[in-house]
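Removed from the display is one protein chain of the complex; every other protein chain stays in position.
We just call them A and B in the order they show up, numbering each chain from 1.
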């Protein structure tokens, strides 16, 4: 029996397995134990209760947990879910996090803190558990909502948001927007005028609730571009709060073009199933970068297809790695391990078929796995002795 | 030489070949003989005459007929089309149906009767030829058109349609809508008001013709949801009557959310080339199910790609098998045999690569091939001795 991994050049698979990664878009791990119900509800993007006639373990991500996380916890691969969860409970959340995060081989985390950040570890917690540096990515909408919660008038909103953003991001490595969730990426690409912003702020501050006004979302994005840090966009799959049709990265074309003179890197996250659209933008525009995180985790054994589709028309300097893990450390671990295996299979096949040299394959794995992110986010050279 | 099927675990390929299937969306086989011209016009979704400079046999489905149906009729695989059609004519339609349907290993049919039902076998005819139970799926638009044909005023249309639907579906297992053909899935997701329905019914009943008014299509769908049986939606590829852009299942998001409290399963049919969109909806929403029938048949040797793409982000409890066969029993047979081979290749590869266990692969094959449909349509446990 021979598979792509068997066929790949000796040493190549192992080299990819041992590559120290930069996870450029991730959230914290949960620090507390999880019941079976809670665990199952965290290994899906759905926010609905799991129907009683099914289990989330019967999915690609479920089988990947049993395949790749079980051995890290000392179990046989493909063990029953009950056995896995019993071992997980016995070890306790702290030890599970230490084992799974440790085995993922991530040398540097960029942690986005804007989503239910009080339920999970922050950057310092992630750094403490893993021993790897963890910097912060700040979510624009969360800053704006904190400004609103702090009490702010419509006329002073723009000023207050800018001040809060600069202050909040003094140490941050990048920004993120979830405009895809709050409205859709079908936004007017132009920055809104000050009067428009004030009017929209007045409506929003008066009504309360989360920020979803398209004028304000555009204002946040353009203020973020002015801030000058790399700006991440949620695109593609997510939870049911999102209309996938309106999360197609191609919708960002106008914004990409108008932002181009700023030199700010725009980083398209996830993209599934629009990874080819993202690759097109990354070839066309110097300021566009993308990853296929999250989709790879949820596709499990099929993550190889997503990774392959991401390696088509985009220059290799434009592709990044992320796990988008949030909550169970299984998601952080799978993001890394499934990406490594997919890259080894896809690049290994190119080599076996004689299309690429082994050196080219290793070069691209290192670029996508770490070097591109170090350059885009200014992380400096690889830390010493991270693995 | 080793292929995915060669590599797969011993017994695994055979077990999938012998799995008794539930074909949850199928139409009747033709009971009469077919000329070459008629046969070629039935192995394509196009309704145009076949141009004289080509033959439909030069296609994936054509080559699949010669590969997989020829041996069932006692010929060598890959025989010339002329030889195949001569044997088919010599055997006669009845024997061809008996052989091809018999060899497909379908243990239960859910037969949709709304399209040119007088030219093909009905559920009882299908049951008679195969010895497998065959239940009915009722097309909403056909019921409404029968109500109109029976004479009905605008003011009484809604009431008459409801009565006809309840009566017509007393024994049915599910409903189907072809709103994707009649208008597109870009429908207002809200149920229309009674006055709107009456007004639209007045326009339609006065003008005659088939039902394509979006208000009435929405009324049929919401009445169908009230009826409470699983509701199938045509999505994705079909004949030229359909604008594929408006058959993207993502367009159903609003309807899916509004229908969620009803608990009625919404089953997205075909989906090609939007199977990943369907998978996203099936992960997000408990009430969404889907299949890749029809596309698998028309993709022949490439059906494996469609099946693989359907096994990404959706939980496995949400995926069904169908052939969507209509007319020549070759389409019913290929729907089953190509699905079996594709599943064996895709799941077999997961196993060979060490990503899944063989037991997980068999579990998923059984879920998608039969168990999910039995649960969704309430078919009860597997019938005794069906194979």
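Quick note on the criterion: a residue touches a chain if its C-beta (ideal position, glycine included) is under 8 Å from a C-beta of that chain, and two chains touch if they have at least 3 such contacts.
Given the structure is predicted, the values throughout are model-derived calculations rather than measurements.
Annotation: of B:102, B:214, B:273 or B:354, B:273 touches the absent chain (contact as defined above).
Set against the missing chain, the residues B:45, B:83 or B:196 yield one that touches it, B:45.
From the options B:300, B:315 or B:369, the residue with contact to the chain not on display is B:300. Across A:37, A:153, A:228 or A:315, the residue that sits in touch with the chain not pictured is A:315. Although one chain is not displayed, chain B still touches it through residues 1-5, 44-46, 48-49, 51, 53-54, 56, 58-60, 63-64, 67, 77-78, 237, 239-240, 243-245, 272-273, 295, 298-302, 305-306, 345. Of the residues in chain A, those that touch the hidden partner chain are 2, 7, 248, 250-251, 253, 257, 276-277, 280, 283-286, 308-309, 311-318, 349-350, 352-357, 359-360, 363-364, 367, 375.
Please note the rule applied: only the chains that are shown with their structure count from here on.
The distance from the centre of chain A to the centre of chain B, each centre being the mean of the chain's C-alpha atoms, comes to 37 Å.
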